[in-house]
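Excerpt of the complex: some chains, original placement.
By letter and in written order, the chains are A and B; residue numbering begins at 1 in each of them.
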Amino acid sequence: MLFLARMDVTFPESMDRAARAEYQKREKEYSAEQQRTGVMRGIWRIVGEYANYSMFDVESAEQLHDVLSGFPMFPYMSVKVTPLAQHPNATKSDFFG
Amino acid sequence: MLFLARMDVTFPESMDRAARAEYQKREKEYSAEQQRTGVMRGIWRIVGEYANYSMFDVESAEQLHDVLSGFPMFPYMSVKVTPLAQHPNATKSDFFG
């Protein structure tokens, strides 16, 4: 079951460079793990913004919330989730490789 | 180069059922052709809405406008385009199969 998420990141002004870098490192690891297990089917940078669109493939909305709230940078994210379904004009049931 | 598009369709009240069906048939064919050539990398229904998110892979913004404005139902669509780039946390350069 696919959900599109838009995630916007805003670090508090008081967080120093080292703390940001540490968050980004942990975020990258977590993100890689979600991609490895097939939960995160894709992630793309929105040009010009500290934000991304990501595609998640989960068993339930429950699981999606667990995955999203597990992101190390989750407390600094604004996330908007859109549930998706098979489109009648789609020629494949799965567009991801 | 990837662009995410959100397309919302609104048919005018005066269009009858047969005309709608004809548009939908031509739309499906056009959409299939775009998928066949790899320009449209994916299309998903937004749950509960007469709308979709689609992913386009094009050589230029020029080409993207040509593809979008070529949709038979383009005159009845509201389209919002978001340019995407490789995300630093992506583990693949191409998420589509």
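As a convention for this text, contacts are C-beta pairs under 8 Å (C-beta built on N, C-alpha and C of every residue); 3 or more make two chains touch, one makes a residue touch a chain.
What you see is a predicted model; the values in this text were computed from it and never measured.
A.B. asks: How many copies of the one sequence build the whole complex, if 2 are shown?
C.D. replies: So the full homo-oligomer, as given in this file, consists of 10 copies.
Just so we're on the same page, only the chains that are shown with their structure count from here on.
A.B. asks: On Cα atoms, by how many degrees is chain A rotated relative to chain B, nearest 5?
C.D. replies: 180
A.B. asks: How many angstrom lie between the CA centroids of chain A and chain B, rounded to a whole number?
C.D. replies: 22
A.B. asks: Please name which positions on chain B make contact with chain A in the complex.
C.D. replies: 2, 4, 27-28, 31-32, 35-36, 41-47, 52-53, 55, 82-92, 94-97
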